[in-house]
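There's a structure below that I have some questions on.
Here the complex is missing one protein chain, while the rest keep their positions.
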Amino acid sequence: MINKVITKGEFEKFISGIIDANETIGPKQVDTDRDGKPVYQFRQVKSFGEMDLDYTITYSSVKNFFLPFREELSRFDFSEKDWDQTVEYRVNPRAIIGVRPCDINALNILDKVLIGGAYPSPYYLARRRNTFLVGMDHEPLEDCFCESLGQDTVHRGFNLFCEDIGDKYYLTIMSSKAFRFLENVKVTDPTKEDDIKFHERRKRLRDMFKTKVEMTGLQSVMDIEFKSPVWKKWGDKCLNCGSCAMVCPTCYCYGIEENIDVGLKSSRKERVQYSCNLVDFAEVAGGHNFRPLKEDRLKYRYYHHYRGFAQNGDEPICVGCNRCGRACLAGINPKDVINELQLES
Amino acid sequence: MKVNMNIDVHHLTRVEGHGNIHVVVKDGELIDAKWAVVETPRFFEAMLRGRPHELAPTLTSRICGICSIGHTLASLRAVERAMGVDIPDDAKMLRLLAKHGETLQSHLLHVFFLAAPDFLGVDSVIPLIESHPDVVGLAVRLKGLANDMCDIIAGRTTHPVSLVVGGVNKVPTKKELETLKQRIQDRLADVATTVEVFKTLSLPDFVRETEFVSLKGENSYPWIGGDLVSTDGVVKPEDDYRAMTNEYKVDWTTSKFAKLSRESFAAGALARFNNNYKFLCDAAKQTAEVLGLAPVNHNPYMNNVAQIIECQHVMIESIEMIDKLLANGFKDIRSDYTPKAGKGVGAVEVPRGILYHEYEIDDHGKIAKANCIIPTTQNNANIHYDLAELVKQQVKLGKSDKEVELLCEMLVRAYDPCISCSVH
Amino acid sequence: MDYKVPKQDINTDPLLSKSPDFNRKSAVMKTDKVYKCEIINIVELTEFEKLFRLKIADRTERELFDFRPGQFAMLEVPGFGEVPLSITSSANNKEYIELCVRKAGRTTEVLHQARLGTKLGLRGPFGTSFPMEEMAGCNILLIAGGLGLAPLRAPIYWASENRNQFKEVHVLYGTKEPAQMLFTYQYGEWEKVNNIKLHTIVEKGDSDWKGRTGLITELFDEVTIDPQNTYVIVCGPPVMFKFVCHHLNGEGIPMNRMFVSLERRMHCGMGKCCRCMVGSTFTCVDGPVFDYWSVLNLKEAI
Partner (left out) sequence: MEYLGIEPKKARIGVFDFTCCEGCELQLANKEDSLVDFLALVEVVNFREVSSDRGQDYDIALIEGSISREDEVERLKQIREKAKILVTLGTCACFGGVNSIKNRFDIDDVVSEVYGKNKVETLPVRKVSDIVKVDLAIPGCPVSKSEVERIVVNLVTGAAVNLPKYPVCVECKQKGNTCVVDLGEICLGPVTRAGCDAACPTGKTGCLGCRGAAEDANFDSLREILREKGHSDEAIDERLRFYNAFSEELKNEG
């Protein structure tokens, strides 16, 4: 890890250079909401100006550039009495600019799940390794609670991280590639003053958090409160629409679909993003559903998120971005559900 | 030799909806020639009563699967005129673009998939896939473009989703528009090939003088709203559409008939061409010349040719509009309004002729009364009288009943009737 | 532009320390690449179940496919889907593997139409297995309901092939009707050649049925259990093993000597898709074989 400082003007030139040479994805205003406030999404950008690096939060997370909603895992080409399988997981290199700490932490969690374990996913790995990630800090929103989960700062899983210290960015360079990219760019070593500004900025951001979620002992609380009436209360409201999982940066559960092409000469096996909230997630042949009730399914998502599953070392996988809470029409959000559970116990 | 004929085409194929042709010739004399629509009526006007005005376009688009964008636009115009809603210019242009997409897609469907098999002597387009792969390929490409055009602008080709009261809901991206423009430009070559193909075909030579009714162009070839005009010199404002159509009921068909200065009149591509030739772009005028069409033409089979000319015209006009839209960068696409009571008419040139919607809206913004007049309804009488004249002429020429039957079918198809529409 | 940033090349950045080598042969099934195999025999066991014998085409791959009783494989029917199936042949057999398939849905229905010589894809083996070595010197009680006999066939082979390592071996097997009994043609061999005691029962007999009728738990009166010296494997519908395990627990068999094989929906077999989660446990990598104590600890397991 090496720290440098770059002026904002110089930074723009640097990023423009990246955009020129690579497919680049950045935060972009795509719409306005009912109150006239901008709605942001990560989209491909062709120039620095198209991005809005001061964005509040993107509606969906950056996850889908690593785990696309629909992704071909392999294809079969049929010949007369036989078939051939092709598995392709190479992707073109690209850059993603302006990713917030919580979102990078979410990628780090996905790394554990999808690259760790006995069966690493080459599809995810290829995308992850070929993405040049430029992170950036920001002022938390009213309902962000990443701080409660310790996910408001990030220490790894990116190439370059920028912290705003006025007219300059305080850079954390995390990879040799980032270092090499910066070779012809005017960057300086941080001065004493820069360091002070850096610490002030961090402190200021930390003090801004308004939403607190009580995480103490949550794992055992979740186990004990498996039959709590809290689940029924929220389950009755839940639409089981999967919106939360689709926008969440860490929800990765999926399904496999196999379809024959219209010409009947080939077929595709695809991974499709799913959600444990959806009605048939745990349904088996013959129609038996292991989670028949809305509350079962809702509970399951919370269980996965806050109790954690073996694959990621039983840690919570939520990063506290509250995208799910914002997307949920029924007003179900982690803060209320968890704080209520904590009260129960 | 005295000719006897008994032609009974029950459910004419390759048209939208259910219609029958019935011809009786006895001893060389025409006894009976009928065009009867037997589609099941659906009572849209009745269903509209009590519906919130914002759902009227969604509901009426289901009158017809082919010209659903046309119905949506006529309905929107009626609602907007009833409540005095002005829509932004960019929205107008986007709506017209969607309209052009539909015109293109409908005309192509008719020319290639429904009418062409007749000219090439086959039952349907399916055998053409093998016998005329290049023609089918071209048709499929052009139709793909038309569909995508509707999808991009209106959200969906059949039953659009982003055309709403006050304007449009969604703007295409710059990139989408740029690609679309490029694709239209590329496909113009296919239109040229189509013209080449049509040059070699000979359309039946049949003339029955009639009156042609369409919207009246002011500065450009007319599509949405404005005065109404006929080749017999009648001009009326949009709101007087009833005086232009004079609907009446006949007892052998579920669809109504219409008339103006004569026993019948025609609407559609040929009518628009006859009334508004001067507003066509130069390239389209040239095509008209190449294909031997000049105003005022009274051969109903030439409707197919007029359709090809219109395809070319709308493609070129679309390119111009996309340029304008790109330059404007569309800021304003939807106006706010407060629902209020009122009455309004919307007249729109859909592929088969003028479509009228008229609504009365109550204080709660609900439809109190509705009336829709569909182009095919306006054309029914003309088809009916054409059939009689056609049979008379062909019997004189000594044609066999098989030949006459085919010519009759082709005649009806030439109007591209949209029958389920006509009994909405 | 003032600055030229080099175009990135593929896979050069050591951003992630761990980089598995997917080109190694042994890692093949860690991606979605399948072993190609051929159907070399089909036995119609019942109206709904068929036994497929599959031979992996490539020799090296065949040798690599090394499984233990209780493990499962993902069988790919190109174009239609992939299904988890317990391997039902002997773990000792390096020539071919056998899978017993019930016609249950989209993929399995198509699979039932397959003929000799059909090429399919195989991934695996996956999951945990029964601790056969640990059972040496003890009695084994294998209890199956319906299709549950399929996963038990591999341990039965194991017990037969190493018969002198074990004391008494009992198979308790129950189905709804006699026509649903699987592998009937092997019963004689099991009893006579391998000295395995087979006890069967059906819920509803027919005119030809001479055996017992009733629920599987009734078969317990036929065996005397030495709780300190017995291992149990149970496979069948959840309701069944709930009763069976409860009963045996009462008999004093330690929970960590009773094993069950769980069935859940599975899409990947690799602990990723989460379809097979029970509580916070993956059926595919932490299971499908669990001891009874673990099952009791899994929320919503039964």
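As written, the chains take the letters A, B and C, and residue 1 is the first residue of each chain.
We take it that a residue touches a chain if its C-beta (ideal position, glycine included) is under 8 Å from a C-beta of that chain, and two chains touch if they have at least 3 such contacts.
Quantities reported herein were computed from a predicted structural model and do not represent experimental measurements.
Taking every chain of the complex into account, the omitted one touches A, B, C. Contact with the omitted chain, checked across B:S68, B:S214, B:T231 or B:N379, is made by B:S68. Checked against the full complex, the one of B:L55, B:V296 or B:I319 touching the unshown chain is B:L55. Within the whole complex, the absent chain has one touching residue among A:L73, A:L133, A:M174 or A:V247, and that is A:V247. In the full complex, chain B makes contact with the omitted chain through residues 11, 13-18, 40-43, 45-47, 49, 51-52, 55, 58-59, 62-66, 68, 109, 113-114, 117, 123-126, 129, 136, 140-141, 143-144, 147, 154-162, 164, 169-170, 249, 254, 420-421.
Across the interface with the omitted chain, chain A contributes residues 30-31, 33-34, 39, 41, 59-60, 69-70, 78-83, 236-243, 246-247, 259-264, 273, 275, 278-280, 294, 327, 329-331. Summarising the interface, chain C meets the missing chain with residues 77-80, 105-106, 109-110, 113-115, 118-119.
Operating definition for what follows: only the chains that are shown with their structure count from here on.
Taken together, the touching pairs give a contact graph of some other shape, not a line, ring, star or complete one.
Centrality annotation: A (chain centre taken as mean Cα position, compared with the mean over all protein Cα atoms). Ranked by C-beta contact pairs, the top pair of chains is A-C. The centroid of the Cα atoms in chain A and the matching centroid in chain C are 36 Å apart. Inter-chain centre distance (chain A to chain B, centres taken as mean C-alpha positions): 50 Å.
Note: centroid distance chain B to chain C, computed from Cα atoms, is 64 Å. Across the interface of their complex, chain A is touched by residues 1-16, 18-20, 22, 30-34, 36, 78-82, 104-105, 108, 117, 119, 121, 263-265, 267-268, 270-275, 277-282, 285-286, 299-300 of chain C. Note for the complex: chain A touches chain C at residues 13-14, 16-18, 20-22, 73-74, 76, 78, 81-83, 85, 87, 89-90, 92-95, 111, 113-122, 125-126, 128-130, 132-133, 157, 159, 174-177, 180-181, 184-185, 223, 226, 252-256, 258, 260, 267, 269, 274, 276, 281-286, 290-291, 296, 300, 303-304, 307-311, 314.
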